[in-house]
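The structure under discussion is supplied below as C-alpha cells; questions concerning it will follow.
Note that one protein chain of the assembly has been removed; the remaining protein chains are unaltered in position.
Chain lettering (A and B) follows the sequence in which the chains are written, and residue indices restart at 1 in each chain.
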Amino acid sequence: MTTNPDNQQQSFFLNMGPQHPSTHGVLRVLLEMDGEYVRDAEPVIGYGHRMQEKLGESRTWKGFMPYTARLDYIGALPCSHGFIGLIERMTGIEAPPRAEYIRVITSELNRIASHLLWLGAFLLDLGAFTPIMYTFDDREQILDILEDVTGSRLTYCYFRVGGVSRDIDEPFVEKTHAFIRRLRSRFKLYEDLVTGNIIFIKRVQDIVQFTPDMAMRYGVTGPILRSTGICYDIRKNEPYSVYPEFDFEIPVGETGDCLEVYRVRMREMEQSLRIIEQALDRLPQGPVLAKTPRQLKLPQGDASFAVETARGELSYYLISDGGETPYRLKIRTPSFSNLSLLSELTRNVLLSDLVMVLGTLDLVIPEIDR
Amino acid sequence: MGTTIPLPPGLLRMVFTAVVVIALVFLNSLILGYVERKLAGRFQLRPGPMEVGPHGILQLMADAVKLLGKQFIIPQAANSPLFRLAPLLAFVPVGAAFIVVPLSQKLQVRDLDVGLIFIVAVMALNMVATLIAGWVSNNKYSLFGAVRSVAQSVAYEIPLLLSLVAVVLMTHTFNMQEIVLSQDHIWHVVQQPVAFLIYFIAGMAETHRAPFDLPEAESELTAGFHTEFSGIRFSFFFLAEYTNMFFVGSIAVVLFLGGWHGPQLPFMDYSAAVWFLLKVYSLLLIMIWVRWTFPRVRFDQLLNFCWKYLTPIALVNLLVTAVVVKL
Partner (left out) sequence: MNKTDHLINELGRLPAAVNRVDYRQQGYHLEARLQAGQVPAFAELLRQREFYLVFVSAVHVSPAIEIIYQFACFARPCRILARSTVAADGTLPSIANIFDGANWHERETRDMFGVVFTGHPGLELLLLPEEEADLKPLLKEEGALKPADQIRRAPDEEVQDTKPSTTAEPGAKEPKGEHRQ
C-alpha cells in the first residue's frame, strides 16, 4: 500500500456480488477497501426487481395472493398471512377460528423453517460446512409436514380470504408433535456444537453493535431489533389473528451484537414451538373456510396490515378505489430496511466480518427487490 | 524403490522412481479425496459419493476425467505464461518431497542427511505457487487469497520449525531415518507433547485446511487464489493440497510418532510401511474431521494466535528442551 500525501491510506474498490456466494442471492455490495478493512460498503440492489407493487395494481386481490409467497420465499406463509389479513380487514370477512389456528400453526412452522435455514447459512458464511446439513435435515421435516397440507414446499398458496384451502388432519397433528419433540432434542446438539464453539464466539461477538437508536433511525425490526433489548414484535404489540390467545414470550437480547442476534433467533424457535404446541392442543373444531362472495370488490379507502415475519415487520398498505384491483399496493419488507443499515454498520470492519454481518441480517433478496 | 529391488543402472532407476513417486502422489490424492468426501458425507448425514462404482469409489476418477476434458480458461487480464506455470509450480515440489519420506527402513528414495530440512523447504515452495497463482490472475479476490496465503505461511512456518527443532535437539540429526531409529523405545510425542500439538496446528495452517483455509475461504473470497483456474490445472492445486497434507502427516509420524516402528504384522512383508501409512492416515483423518467441524477463524485472529500464543510457547518449549538436553 502506498500512502497519499494527506496521510490517507490508498483505497480500492471491491465488487462483491451479485454472484458472490455469501450475498445469498443477487445482492451486490460495492466495497471500498483498505487492505482487508472495509472503509465503506454500499449495497446495490434491484437485480431481482419484479415490480410486485405494479403487479399488485394489475391483479385482482385473489390473483395477487400467490405473489405474496414469492416475497420472502424462505418464510412465505407469514407474508401471505399479512396480505390475507389486509383483505379481511378491508372487507370485514372473518375466518373461522379453526382456520385462524391453522394459520398460526403453519406460519410458526414456516418461521422455524426460516430460522433453521438462516442458522445453517450463517454458519456456512463463517466457514463451518457441516451445520447446514443438520439444519436442512430438520427443515426438511417441516417442509414435509407443510407439503402434506398445503401441497407445496416453498412458495405456498395456502391461505384464502376467509380461511385456509385445506383442513389439517390427524396425521398432520401427530407429525407436528413428533417434529416438536425432535427439534427440542436438536437444540441441545446445536447448543453443544455451535454456541459453545470458541471460534464461533470469537467470530461473532462484539464485532458490530446494533443499537436501539440505530434501529429507530433505519426502521430495523425483527430479531436484530430485539437483540438490542427492545421488546417489539408485531405478534405482541399489534396482535393479529389469534396470537393473543397463546402464552409465549418475545426473546429479547441485551448487548445487540451478532452473537445476541443468534441467541434471539434460537430462542425464538423455542417460543414458536410453544405456540404450535398450544395451538394444536386447543385446536377448535369447525369449518376452515368461510363463505365469501365470488366477486368481491374491496371498499373504497385504504388500510394497512403489519405482520411479524421471520425477518421483522412486513406491512402491506393498500389503497382501493372500489374496483376489483387495488389502486395502490405498498409492500414494506423487513430486509429492505435491515439492509439499509449495512453501510453505517460495517465501517472499518474486516472483509470476513462483513460477510458475517450480511449473514446475521438474514437477507432474502427477492423480498428487498420485490 | 530403494534396495529392495536389484539396482538398475542410474538413469533407469531415476525414471522408475519418478514414475512411482508421481503414481503415489496421484494415488494418495485419490484416496484422500475419496475418504474426505465420504467422511464429510457421513459427518453431514448424507452418504457422500455413491454413483460411480460401488460406494462411489471411482468418483474421483470420473472427476479427473471430467477436469481433463474441460477447457482451460485464461482470463484476458491475466499474465498468461505465469498463469499456466503456477499450477505446475504448486504440483512439482510436492513430488520432490516424496524423495525423503521413509516409508520403512529400506523403502526410501534417498536417505539425505538433511532430509528434514529438505522436506520442509520443498513444502514451503507451495506458498510461492499460491502467490503467483493469486497475483497473476488479476482478480482482487485471488490477490486477497495470495496475500493471505503468504502472510499465513510466513507466520506459521516459525512455530512449525521451532517445534521440529525441539526434536532435532534431542536426536542431534536432520536425517529422517536416524530420527525414526532414535524412537526405538519411546516415541518423541511422549517427551514432546507440546511440540507435537504446535506442529500439528501449524501444519494444518500450512496446508490451508479449515479452520485455517483463509486463502480459499469460499464464503469470503469466492475461491481465493484459484478462483480463475479451471480444468486440469485447477485440479493440480488439489493434488498439491492433498499431497501437502500427506507430508505434514509424514513429518509428524517421523518426528513424533515413531515413524515406521510398530509390531511385526503376520503375513506382511512390508509391515513397517503399513504401520507408517496407518499412522499418517490416522493423522489425516483427524485433519479432515477438524475441517468439517469448525468454523473458519478470522484473518487477524489467525495471525494473533500464531504470534501471541504458538510462537512464544514453541520458543519456551525449545528452551526447556535445550536445557534438559544439556543436563
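Note that contacts are C-beta pairs under 8 Å (C-beta built on N, C-alpha and C of every residue); 3 or more make two chains touch, one makes a residue touch a chain.
Source: prediction; values computed, not measured.
Partner chains of the missing chain, restricted to those shown and counted over the full complex, are A. For the chain missing from the display, the contacting residue among A:257, A:313, A:353 or A:367 is A:313, taking the whole complex into account.
From the set A:39, A:202, A:274 or A:330, the residue in touch with the chain omitted from the display is A:330, counting the whole complex. Although one chain is not drawn, its touching partners on subunit A can still be listed: residues 45-46, 49, 51, 53-54, 57, 86, 89-92, 212, 215-221, 225, 230, 232, 237-238, 296-306, 313, 315, 317, 319-323, 327-328, 330, 332, 336-337, 340-341, 344, 369-370.
Note that in this section only the chains that are shown with their structure count from here on.
Chain centres here are Cα averages; for subunit A and subunit B they lie 44 Å apart.
Of all residues in subunit A, only 12, 14-15, 20-22, 36, 123-130, 133-134, 137, 193, 197, 199-200, 202-203, 350-353, 355 touch subunit B in the complex they form.
Those residues of subunit B that touch subunit A in the shared complex are 40, 43-46, 140-141, 144, 210-211, 213, 217-222, 291-301.
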